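One structure, as structure tokens, below. Some questions next.
Heads up, one of the protein chains got dropped from this complex, but the rest are sitting where they should.
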Amino acid sequence: MEVVPDYIYPDREIDRAEGQVINDLKANSQPVIPDSDAWLDAELKQNILLTSVDTMIDWAQRSSLWTAICFPACCAFEFIAANGPRFDLSRFGMEILRASPRQADLMITAGTLTWKMAPNVKRIYEQMAEPKWVIAMGACAISGGIFASGYNVVPGYNHIIPVDVYVPGCPPRPEGLIYGIQMLQKKIAKKSLFHKEKA
Amino acid sequence: MSKFERYGLGILKGMTVTIRQLLLRHPTVVQYPEQRLNTSRRIRGNELIWSRERCTGCATCAKACPQGAIEIVTSSNTNNNKYEVETYRVDTGYCIQCGLCVEACPYDALFLGSSYERAKYRRGDIVQSDDALLESPERPASGYYHPRLAEKMPEQTLLIDKITEKR
Amino acid sequence: MTIALSGTELGKRLAEKFPGSIVESIPDCLLVNPSLLPEVAGFLKDIPDLDFNYLNYITSVDYYEYFEVIYRLTSTKYNHSIVLKARCYDRENPVLPSVTELWQGANFQEREIYDLMGIRFEGHPNLKRLLLWDGFAGHPLRKDYL
Amino acid sequence: MAIKTEPFVLNIGPVHPSTHGVFRMRATLDGEVVLDIEPVIGYLHRGIEKLAEQRTFTGFIPLTDRLDYISSMSNNMAYCMAVEKLAGVKVPERAQYLRVIIAEMQRIANHLIANGSFLNDCGAYFTPFLYMFREREKVVDLFEMLSGQRLTYNFMRIGGLSQDIPDEFLPALRRFLDKMPAFIDEYDRLLKENEVLLARTRGVGIITAEKALNCSISGPVLRSTGYSWDLRKADPYLLYDRFNFDVPVGMQGDCYDRFRVRMEEMRQSVRIIEQALKDLPLKGAVRADVPQRLHPPKGEAYAHIESPKGELGFHVVSDNSIAPYRVHIRPTSLLNLTALREMVRGWKVADLIVIFGSIDICLGEVDR
Partner (left out) sequence: MMMPDFGTGARIALAPLPPDWPGGFWWHWLFFTVLVLAFVLSMVMGVIYIERRVLARMQSRLGPNRTGPFGLLQAVADAVKVLIKENIVPAAADKVVHWLAPVVAFAPVVMVFAVVPFANGALLADLNIGILYVVAVSSIASVGIFMAGWGSSNKYALLGGMRDVASIVSYEIPLVLAILGVVLVAGSLSLNDIVQAQQNIPFILVQPLGFLLFFTAACAEINRSPFDLLEADSELTAGFHTEYSGMKFAMFYLVEYAEALAVSAVVATLFLGGWQGPVLPPWLWFLGKVFFVFLVMVWVRATMPRVRIDQLMAFAWKCLFPLALLNLLLTAAEVALWPGAMPLIVIPINFAIAGLLIIIWSKFFKLGWGRVEV
């Protein structure tokens, strides 16, 4: 079989288009997306029927958080350690890693986000089906960490996507991550299907 | 290319390993929120512990910090001819707990904390400043670079001792 | 122990073979004339008693007046090594010949230097940005990049 | 093959379960056959080399942790060795012994991850990966005892180690060494002779020694071709010339050989640690007297070590200030990827994943 030379080095048009996307995103996403938790402190006022349905749904959602694969860097290993034989996230029903973002509920952003990567992460986040949550894991995910002054580093995932829980540490211990996940579970428990739309 | 030259025995051999794990070995899991590991005596937790009494405001820590995460504001106190620390602030969402500041502190006024449960819902809550940095019973200091503190801490739980066969 | 060959002796030999190729030879390294770099490198690689078959790395340093590109070569057969250096004085459009033909390992590294330092390598089969994206302004490893 | 088919481009990555991070391949496929791939990297390019110019010599050590985050200790060590060479610092003997011990432990940990994720790429549903991760966790425990962190240790300093080892370290290490060979045997039993694994990996992704050398490949990938080139033997640094160990080499340079070479290297590492423990001086300084704001003389130095992935080197240029003028990292993982295109052409998509997994790269080091 003869390979057409075109395929050896695909057209640079693709590169240029991708570069354009990155530059656009970089220009448009400088302000921080505020933490969407105004509803968290608000008193929940629902009638009883809705509340019991909500309780059921919230229980289901928080006890089967499937994680999307988005592990750019170091923190991924602490996530795997949390998933592994010692800390075992599968106790919470979280051992299912969905490689397809469509089926995932939770994005654990383990690692430094670079501008080159940012459009992909944003796209994965948009591909995830509602309801979806984001845990910013580690210093790089929260603020860029030690690389914050780098020329190619996004100073925090909350410039690109809204974040629900921040887990500090570089990298956080697996216990710290599990603690963060439990905080997210508490947050989900407080959330109501109907309330969220108002917020 | 490849032949089944081991007559499937290689597969069976592997399967004994997994079934052995199922039947004969204890799982090594620590059920975290209920059971806790004893962490290392030198644990570098996600917070700093700062002693207001011993700090002279020399800012050696801020200079040693590879990324400038420590913000320290001092004013000179003319009464006793000393610097007084007005603000001491660390953004623990930015700090990477490398421990270089603790190493650098000449007055033993800075420690790493041993807490790792510091997840927050809001970005602003992660920043520690002034009184939130002081040592308290809930926030014990770690033995990192302070061997005398390390001696008092409980011994670390090791996984080596945990993999056991069922009797 | 890998023996670092003396640059002065090797420089003499190379200067005989390729006149004008060696700008300066000090014990640590050989400063090669950029235009004759492929010939010198090819000689070092192919001659049997030197046999530099392994290119450890290529790097570049920005010294404001000039860019210095450093090649470290090792012979895994004789276990000796040598450092070649080439200087580029043109800041606007620095160009060096590529050594990808000789050592394929130079492929990614030359692309990286092109990306981060802005030195173009002539003869490289696919010279485009490696780490940053198309449309990134500037070359970050230059000292004047802010 | 008479049917006329049209190639199509499949984009693998940057977020894909088996690209070990954010590697991306633009693969041109004809059905299942890979015609061509083009690696696209830089999704984790954090500009570490530029950041080094804004840090002090000591302040750069935490950054080296995050290069090849699977084997942070080796990175620390290579960088410190380069600066020591530049500044002419003599490291105490006890610190050198401890460095050897730590580097070899790191090698065990890295190879466990490499083999585990390689087997995971072959499709063994997480089992070998989690088993090997469990073993790695033991090494991580010991490193945590030393440095207080589980992944980014920041333990080496210019002129030695940051602190002396705690008293309980050596007994714990001994217990680890006593049990480790049995576990390595267990993993051999788990999959070494598995017919499916043999069928998937033997003869797949072959690279010859000449090609590997020409592509600047080093480490287990080079040794799997049968070419015995190990910097611990070829250019002994630290105290490696005092120890007795073998360099395992493969037969033909395929994925299975790379897997086996890593397995054997773990056994050799255990051997080295045993010897080092025997000779380790019980008392003595672990850190030379190096000022906190080190400014080495003007000049440049290159130090390389045999990191678990291959030759890891740091080229440090100093202009006699407190910050390095330029730090170049010889990226083992990036150079090992050079021959990826030749290795995968003509194989199936599934093999592409396996070959890529067998090279064992770490994206933090590829992109820096």
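Note that the chains are named A, B, C and D in the order they appear, and that numbering of residues resets to 1 at the start of each chain.
Assume a contact is a pair of C-beta atoms (placed from the backbone, for glycine too) under 8 Å apart; a residue touches a chain by one contact, two chains touch by 3 or more.
Since this is a predicted model, take the numbers as computed values, not measurements.
By the touch rule given at the top, the unshown chain touches A, B, D in the complete complex.
From the options D:T56, D:N120, D:S307 or D:T332, the residue with contact to the chain not on display is D:N120. The residue from D:L170, D:A199, D:V247 or D:I322 that touches the chain not shown here is D:A199. Across D:L86, D:M105 or D:L130, the single residue that touches the chain missing here is D:L130. Counting the whole complex, the residues of subunit B in touch with the unshown chain are 1-8, 11, 14-15, 17-19, 21-22, 25, 27-29, 31.
Those residues of subunit A that touch the chain absent from the view are 1, 3, 56-57, 59-61, 63-64, 84-85, 88, 90-93, 95, 98-100, 102-103, 105, 127, 129-131.
Seen across the whole complex, the unshown chain contacts subunit D at 8, 10-11, 16-18, 30-36, 119-127, 130-131, 134, 190-191, 194, 196-197, 199-200, 203-204, 345-351, 353.
Operating definition for what follows: only the chains that are shown with their structure count from here on.
Computed from the mean C-alpha positions, the centre of subunit B lies at a distance of 25 Å from the centre of subunit D. Inter-chain spacing, taken between the CA centroids of subunit B and subunit C, is 44 Å. Shown for subunit D are the residues that touch two or more other chains, namely 42, 45, 47, 50, 62-63, 131, 134, 137, 152.
Residues of subunit B in contact with two or more other chains: 28, 39, 66, 96-98, 159.
Within the complex formed with subunit D, the residues of subunit A that make contact are 1, 3-4, 7-10, 69-74, 76-78, 80-81, 84-86, 97, 99, 111-112, 114, 116-117, 120-121, 124, 146-147, 149-153, 170-171, 173-174.
Those residues of subunit D whose C-beta lies close enough to touch subunit A in the complex are 1, 7, 9, 14-17, 21-22, 26, 28, 30, 35-36, 38, 42-48, 50-51, 54, 62-63, 66, 69-70, 113, 130-131, 133-134, 137, 140, 150-152, 363-364.
Partner subunit B is touched in their complex by these residues of subunit D: 55-56, 58-63, 127, 131, 134, 137-138, 141-142, 144-149, 152, 154, 162-163, 166, 168, 172, 175-176, 179, 186, 189-196, 198-199, 202-203, 292.
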